[in-house]
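Quick notes on the structure that follows.
Heads up, one of the protein chains got dropped from this complex, but the rest are sitting where they should.
Order as written gives the chain letters A, B and C; numbering starts at 1 within each chain.
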Amino acid sequence: MAGKKAIAVVAGVGPGTGSSIARKFGQHYPVIVLARNPANYNEVVETINSSGGHAIGLSTDVSDATAVSNAFTKITTELFPGSPIAAAIFNSGGGFVRKPFLELTTEEFEKGWEGQVKAAFLFSQAVLPLLLQGVEEKSEFPPSLIFTGTFPPPPLNPQLGATGSVRGSANFSVFASAKFGLRALSQSLAREFGPKGVHVAHVIVDGVIDIPRTKGYVFEHEDAKLSPDAIADSYWFLHTQPRTTFAYELDLRPYVEKW
Amino acid sequence: MAGKKAIAVVAGVGPGTGSSIARKFGQHYPVIVLARNPANYNEVVETINSSGGHAIGLSTDVSDATAVSNAFTKITTELFPGSPIAAAIFNSGGGFVRKPFLELTTEEFEKGWEGQVKAAFLFSQAVLPLLLQGVEEKSEFPPSLIFTGTFPPPPLNPQLGATGSVRGSANFSVFASAKFGLRALSQSLAREFGPKGVHVAHVIVDGVIDIPRTKGYVFEHEDAKLSPDAIADSYWFLHTQPRTTFAYELDLRPYVEKW
Amino acid sequence: MAGKKAIAVVAGVGPGTGSSIARKFGQHYPVIVLARNPANYNEVVETINSSGGHAIGLSTDVSDATAVSNAFTKITTELFPGSPIAAAIFNSGGGFVRKPFLELTTEEFEKGWEGQVKAAFLFSQAVLPLLLQGVEEKSEFPPSLIFTGTFPPPPLNPQLGATGSVRGSANFSVFASAKFGLRALSQSLAREFGPKGVHVAHVIVDGVIDIPRTKGYVFEHEDAKLSPDAIADSYWFLHTQPRTTFAYELDLRPYVEKW
Partner (left out) sequence: MAGKKAIAVVAGVGPGTGSSIARKFGQHYPVIVLARNPANYNEVVETINSSGGHAIGLSTDVSDATAVSNAFTKITTELFPGSPIAAAIFNSGGGFVRKPFLELTTEEFEKGWEGQVKAAFLFSQAVLPLLLQGVEEKSEFPPSLIFTGTFPPPPLNPQLGATGSVRGSANFSVFASAKFGLRALSQSLAREFGPKGVHVAHVIVDGVIDIPRTKGYVFEHEDAKLSPDAIADSYWFLHTQPRTTFAYELDLRPYVEKW
């Protein structure tokens, strides 16, 4: 390995999966976390920095081209000039509504796409050149671009169990069309950048994640919610796979989840 | 059956599949054809009208909310006030580019989504109330909303054979993410409106269609291109299925196509 | 078209889908029906013959190599020497048990495979040479080999709605592994014999079929059971598609079916 120390970038960090992923990758790399609202990343940034790591939060709306451009200009010129990216995680949620189709506004429908597919497009265009740089500089692990599929949006009844990335359920047209689109993008990128040495992967998270917001969801069985730390372990596992043996897709769910 | 005569609406009509579908449904229903450029529908409108049918073309950009609204206001107040819709076909293509991912502009990426997913959203919101009216008025066949998946875009080498609706190939991120999104939307609508009596279906067209533009594509075997009339027959078959026995998805390809 | 009149062969005929298919194809072709128990086909044979068609029943266990060989020797030497096959339908059900996995006997598991996958193998080997003969003799429609996927087995609670051909549900290991295997076989044959002009298709029947045996299944909605005649119409539609525009897979379900 030559050149500057590689970094990790996590887009979409709140008090759940994103924070767990940032902490996990923060044990190995300096980590940039992106979220619109600094309140979403302040705690994890502090945790990482106070435990010997190096984390920086950037307030960024990843569905906004200018905002993404500004964030990466800052990263590449001010914060970590010359550094390749070791791992880029697209974990953005948000913006979804679940409604009978005829009650949706065009803006609500559009927002679902912007928050997922357009944001993933902008993020991927920003990180891929720096991931390819990592390939050239013979990074320790194959540079990785990992997308989070199906993320149960907050207002949902957890019992609904809609697997948005591979199933379009009734009343879920916003969610499903955005998540199918995101999966398509990730597949296309895996086929284009895999042979160039970048490990592109898509993780389907199917179930309720055990985060502060879902405290109130009570299930019949114990351990019925996904552990954010175990999800983060899966992302790290994907990141450390050698290029002889890449996984493209991983589906994660609690043992009692219906699927 | 009560009320006014039901009509058919076909969005995305050029000198290929759309025209064949319009002619097929025009044998049974008055048919409205929508395309941005009247040059794309003038011929088929004339053909239908001169052979005893009734066709009307409306110049409409289906990815534009105002344009769609104007077209349907015209249909419901001027052209066919009180008529239910018997069949609505979303067959819109266009707007795709195929490029290495890092060469795409945000606008190019966005346009793919707008031309497919957003347009299908706008079209579906406009036609579904009139399809549901058909259910209420006990139409001859279950009112149908049919989407065309994977439509090989013009600039493509036909040899590439990318099945965009279910496979995201390298360099096809615009196409694949739009077509996956369209399929997700159609699935969600099938699950929401099927139980209400509307037959929502998605047709995967996999291969080169035999239209004027593909004259130059020569294959080793004869009959190696899809017949637009045979595609139209498949749409008509779907439309005439009774509600006891709906097909949601149909994949069409020439006998020699690799898949 | 040259040579002897083409025939149709339907394997798996009881008082439901198989009979409807035989009647439908019997309007156009002499039809051979195969079932182990003559009681299953006697009525349909009589109906076809008394309405101007020509049907012959052969008592045959299609999972038994010798029985299949005997039936086809009889067809090709005695009944219709020199005739090509226009359409061969594999519609065999039966033999399934649904049980907790650890209560299954090896024999029960094996029987599921024999009744579906092995039987389909034997049937396909018997009919394909005669379907290819139809291609050579330029049959009216492309010779067709159609398989029935997911067939809800009799002892099941219809509410379970397991889609065996594409989903392996709990306690359905016999059913799912046989139906996945059948679908794999049909796909492999579609890719091998499609380019030779034989139309191989797989139909997923998802829901309760409206037959004498399911009289007692009462649903909240009317028309909630699949119509065997509408299923037969779908098979006939597949059979009449030109080779430019083959469908490989069709999923059929009632409008109110959950999927």
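Throughout what follows, a residue touches a chain if its C-beta (ideal position, glycine included) is under 8 Å from a C-beta of that chain, and two chains touch if they have at least 3 such contacts.
Since we're looking at a predicted model, the values are computed, not measured.
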| item | value |
| --- | --- |
| Contact set of the excluded chain (shown chains only) | A, C |
| Residue of C:187, C:214 or C:240 touching the missing chain in the full complex | C:187 |
| Selected residue (touches chain absent from view) among C:37, C:51 or C:125 | C:125 |
| For chain A, residues in touch with the removed chain | 142, 191, 194-195, 197, 199, 210, 221, 223-227, 230-231, 233-234, 237, 241-257, 259 |
| Missing-partner contacts on chain C, residue numbers | 65, 100-102, 104, 106, 109-110, 113, 117-118, 121-122, 124-125, 128-129, 164, 167-173, 176-193 |
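Basically, only the chains that are shown with their structure count from here on.
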| item | value |
| --- | --- |
| Shortest contact path, chain A to chain C, counted in steps | 2 |
| Chain copies touching (chain A, chain B) - same or different residues, decided at half shared | same |
| Distance-to-centre winner among chains (Cα means, whole assembly as reference) | B |
| Rotation in the CA alignment of chain B with chain C, degrees, nearest 5 | 180 |
| Separation of mean Cα positions, chain B and chain A [Å, integer] | 34 |
| Contacts with 2+ other chains: residues of chain A | none |
